[in-house]
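Below you'll find the structure, written out as structure tokens, and then a few comments.
What follows is part of the complex, with its chains left where they were.
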Amino acid sequence: MTERIGFIGLGSMGFPIARNLLKAGYELHVYNRDPRKAETLVADGVRQGLHPAEVTEAGGIVMTMVSDDTALEQVTLGPDGLLEHLGPGGVHISMSTVSPALARHLADLHAEKDCSYVAAPVFGRPEAAEAQKLWICVSGAGAAKERAQPLLQAIGQGIYDFGEDPGNANIVKLCGNFMIASAMEAMAEALTLAEKNGIDRCSMMSMFGQTSFSCPIYQNYGKMIAERRFTPGFQMRLGLKDLNLVLDAAEDAKMPMPFASLVHDRLLSGIAKGKGTADWPAFTLLVSEDAGL
Amino acid sequence: MTERIGFIGLGSMGFPIARNLLKAGYELHVYNRDPRKAETLVADGVRQGLHPAEVTEAGGIVMTMVSDDTALEQVTLGPDGLLEHLGPGGVHISMSTVSPALARHLADLHAEKDCSYVAAPVFGRPEAAEAQKLWICVSGAGAAKERAQPLLQAIGQGIYDFGEDPGNANIVKLCGNFMIASAMEAMAEALTLAEKNGIDRCSMMSMFGQTSFSCPIYQNYGKMIAERRFTPGFQMRLGLKDLNLVLDAAEDAKMPMPFASLVHDRLLSGIAKGKGTADWPAFTLLVSEDAGL
Amino acid sequence: MTERIGFIGLGSMGFPIARNLLKAGYELHVYNRDPRKAETLVADGVRQGLHPAEVTEAGGIVMTMVSDDTALEQVTLGPDGLLEHLGPGGVHISMSTVSPALARHLADLHAEKDCSYVAAPVFGRPEAAEAQKLWICVSGAGAAKERAQPLLQAIGQGIYDFGEDPGNANIVKLCGNFMIASAMEAMAEALTLAEKNGIDRCSMMSMFGQTSFSCPIYQNYGKMIAERRFTPGFQMRLGLKDLNLVLDAAEDAKMPMPFASLVHDRLLSGIAKGKGTADWPAFTLLVSEDAGL
């Protein structure tokens, strides 16, 4: 017999994740700020709630996938927030990319109510979410992580456990996004140098994607950047949000991250030039512009 | 019937390459500045010459794998250099990591003598050279590249052609080294942030090596950097040489490469602090030092 | 007949400012979190209050000089804060280096109570404050600035008006601190290059201080940095606070400030290495360390 799961946040990532949970046999009770996003799910018989509290069952499981710290605070702690209704024994599986500081703070508040906060941020773009190919980092209390396990298995292709500290899975997620952004800048600088020497951008990138850099990040983003063809996916302004989370975490940890500062500045400049809603690898266009191309 | 090949430069890369050519049935005539490096080859019956000219046959093939621009100029143009003896129809396969500017200049000088210069820089560390697993970029005149083909197949696992411009294979090689160095810095910044949050460096790096960054560069260098265990391979001062070639090429192309400048500065600082002979990923220790670790 | 002025914050800057107001004939009513800092003033007959509200007179003038945004919020809006008691017609002259965002927010809250917030951040170290040699930037409502004028004249050597927007004087103050920090980094890089070439640091700096850079910042900080002799003044952790305010303002304004990011990183690294309480030009020691000195 399957559990009923509360599911909050039906954006470009949350929506395909919710669908995979349905496919796996879970009964969902969904909430999204803009209710129209739920229409096709409702047409398939899914129940929709009017606010986070309504989709949260006492002692049950609620999953959240929202856009930033503010949104997560809102659905968790705001009026009709989920925390009030989750109660003893409940588990909140939080998949959003948020600050480790917020994750730690929310985990404390959940503990006060005898329920648990499991950080479970994911790697993968919407296509990967749809294909059940997400990579998931988890951290939090052991029992709660165990309860989250089957749900996470239904939506991803691998789960990596980073211990009890609820902030740690978010640190790892931020590290990953930072490394991805750094790879983009590095590819763009290399491709511009190649282009200025008359070398075909796509040929060079294709070679690297088959040899030393034969991994998804370099293959997929490398192709986009080489072709300068950016499909809508993850907006630059969200990329900037993530880089700010990285730099905030670095400030807390008392360490400079010069590559992170540099990529942050590219994103900020891209937004200043009106590209904020473009897909985030589009910041690499600034590398070409600086080169007079 | 096999050709006799002149082979110049028996360092940590040249030596295993020469051995693989022997294994493939080629007869070699070798030269190395320090003749002792040739001893084991000579014991196996290989002929050794006293200077580059001596191992170069008129109209034949000569391969070079030396440490930098100066050394390549020396063996090619210096007294008893190879170019004087290579003559019409000869092919010089140049595998060293040198400046595109030098490659272009040497190609012109070869053309004046009716022989050919093929740029064929390789990717891979000494272990890869030994295992015949190098990736090779080539550029130069078509007929000469064709003649070089079987030799390159005997030492590598893949050959990528970047056209006629003899400088282009070197540009691609420099782009690769730059991207590798950038990946190292990015990994080090991420690992330091993780470490400062109590996350195990190796666990995090291992996850990335299995997921978004499942490619040799991140897996191999990632392990070294996470463990802070640097085996002798490619010295930091050589890494600095390469980054200077990158920045010189960027200057010629009129483009800033801020990641390259930053990694250059790490290497320069590492050398200033007395680490010049350490393996080049050791520059990432400076990321920890800046963080007070 | 002189007004009685509320004065909040008797730190290394506030104390000498308060004394100059006394000298100019103003009657002060002072408050400081640590009451012992007021002892010598009390011995001279100054009245001391137990909390900000107590030193604030309805419709009067209250001056604040505290360490950061949090402290200013505390004394203004906290329990027994000054705003509740300032009331219609009152003027709050805020000399602290705080974020433009907070200045604008506080100005709105003051306006709601029919009183005024004048931003009046100052340039100068404690010695300058003592010598009545501060430079003062002001912004805010015209009438309130006029009422502040004689007090500011009593403590500084020049007042510069940056209009009505209460955040603007703070922007200018942050710009100044940023330019000072950048000058320090530039001097340190130049001095290290000179030192490594056997040139005497002090001779070179002295020349620049007499010629192209004959101004207080280069003369005074230049001497400290050249001699590597840092007298306690303004701690590195406060310098970092200011650079963070600069970078936050740049984020709001959507613009990269690469020099600011770099100096920020120096300060962060200096603090990570345990130098947080040293005088802030001490971050330039990291330039020497990076050079292996």
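Letters A, B and C name the chains as they come in the text, with residue numbers starting at 1 for each one.
Following the convention adopted for this analysis, a residue touches a chain if its C-beta (ideal position, glycine included) is under 8 Å from a C-beta of that chain, and two chains touch if they have at least 3 such contacts.
Model, not experiment: these values are computed from the prediction.
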Full complex stoichiometry in copies [only 3 chains shown in place]: 4
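As a working rule, only the chains that are shown with their structure count from here on.
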Between subunit C and subunit B, is it the same set of residue numbers doing the touching on each side, over half shared, or a different set? same
Please report how many Å separate the Cα centroid of subunit A from that of subunit C, as a whole number. 40
Between the Cα centroids of subunit B and subunit C the separation in whole angstrom comes to 54
Scan subunit C for residues touching two or more other chains and write them down. 265, 269, 271-272
Residue positions on subunit A within touch of subunit B in the complex are 100, 123, 135, 137, 158, 160, 162-163, 165, 167-168, 171-172, 174-176, 178-180, 182-183, 185-187, 189-194, 196-199, 203-204, 207-208, 210-218, 246, 249-250, 253-260, 262, 287, 290-292
In the complex formed with subunit C, which residues of subunit A make contact? 244, 250-251, 254-256, 258, 261-262, 264-266, 268-269, 271-272
Interfacial residue positions of subunit C with respect to subunit B in the complex: 265, 269, 271-274, 290-292
